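For this depiction, one protein chain was excluded, whereas all remaining protein chains were kept in their positions.
Up next is chain A:
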Amino acid sequence: MSRTLQAPVTVAFDYTRSVGPVLGRFLTGLREGRFVGARTSDGRVVVPPPEFDPLTHRATADFVDLPDTGTVTSWTWVSEPVAGQPFDRPFAFALVTLDGADAPILHAVDAAGPEEMSTGMRVRARWAEERAGVITDFVFEPDGSSEVSRLGTGAPRTSTTEEGDAVSGIITPVSLDYVYAASPEESAFFRGLSEGRILGQRCPKCQKVYVPPRPACPVDGVPTEGEIELSDTGTVTTFCIVNVPFQGQKIKPPYVAAYVLLDGADIAIQHLILDIPADEVRMGLRVKAVWKPREEWGTTIENISHFAPTGDPDADYETYKQHL
């Protein structure tokens, strides 16, 4: 068994950016099936056009249309493509200098195998049938071949006010896959939850009990030691009433999210307070964990459905004031 609990996690979001006049012109060109480069102050023609001149630092202003044929100046064979690349089968990445340009553009070449690739080979852009004004509107292919291109899933999109207007923005979906690991101490905590136990760790120096446990005491910077089993009763130290609906919300507002200081712990955990009207929740309220039915338990804090009032008198402020 692995020392830690691990689970796959995907972090996904859309990068939404405005592109400005230079890149906007380049991307608008792509949507129209043509390449727009720029002449820099040293006389070179560069595509994609840099927004500012690398020498004078002035805004780029001298634009040049370029043909969609060029020469490979360097290439590599992608034997194991990763998600999001232009092809999900082996292909080439290449530096391609378009005819009339002095600097290469990085892009994919749709070739059958590395033996079909060579420095100095001629390539031609193959345009997607439906173009959005993004860098994936084309791929290169060896000059002479002619297949129909497809846009992969997750291809970026652009924003324009109306059809025919210049491209003003780009939206790039980003999705990253991880295997996320809990720390060994957190793993012990989650394994404990699957047995109906709440486990913390104690700092050997200051004796504070952390739950969920941390690998190190933030006061002393030393490893925590020793499993401490905590009671599932505690005290509300502070709370907020959630009135605002948001995406992914599981409970209808208003409801209470609170810090619950479990008896024997030195740091509060956050959880829900239910079985009491939201406006009656208060600091010092004594609460107890309400566990879901055992057959629904996993290695998760959700084994505890929520905390509910015990009916006991409120805790004295002195007993929790140093934990606020």
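By definition in this document, a contact is a pair of C-beta atoms (placed from the backbone, for glycine too) under 8 Å apart; a residue touches a chain by one contact, two chains touch by 3 or more; residues count from 1.
Methods note: contacts and distances are computed from a predicted model.
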Checklist entry - Just by its UniProt name, which of "Acetyl-CoA acetyltransferase", "Acyl CoA:acetate/3-ketoacid CoA transferase beta subunit", "Sugar ABC transporter permease" or "Protein FixC" is the chain not shown in this complex? => result "Acetyl-CoA acetyltransferase"
Item to check | Identified contact with the non-displayed chain, of A:84, A:100 or A:284 | outcome: A:84
Next on the checklist: Touch as defined at the start, partner being the missing chain; which of A:108, A:123 or A:230 qualifies?
Outcome noted: A:108
Next on the checklist: Among A:63, A:93 or A:291, exactly one should touch the missing chain; which is it?
Outcome noted: A:93
Checklist entry - Which positions on chain A touch the chain that was left off? => result 2-4, 9, 11, 15, 17, 19, 23, 26-27, 40, 44, 46-48, 50, 54, 73-80, 82-86, 93-95, 103-108, 114, 119, 134-136, 155-156, 170, 172, 174, 176-186, 214-223
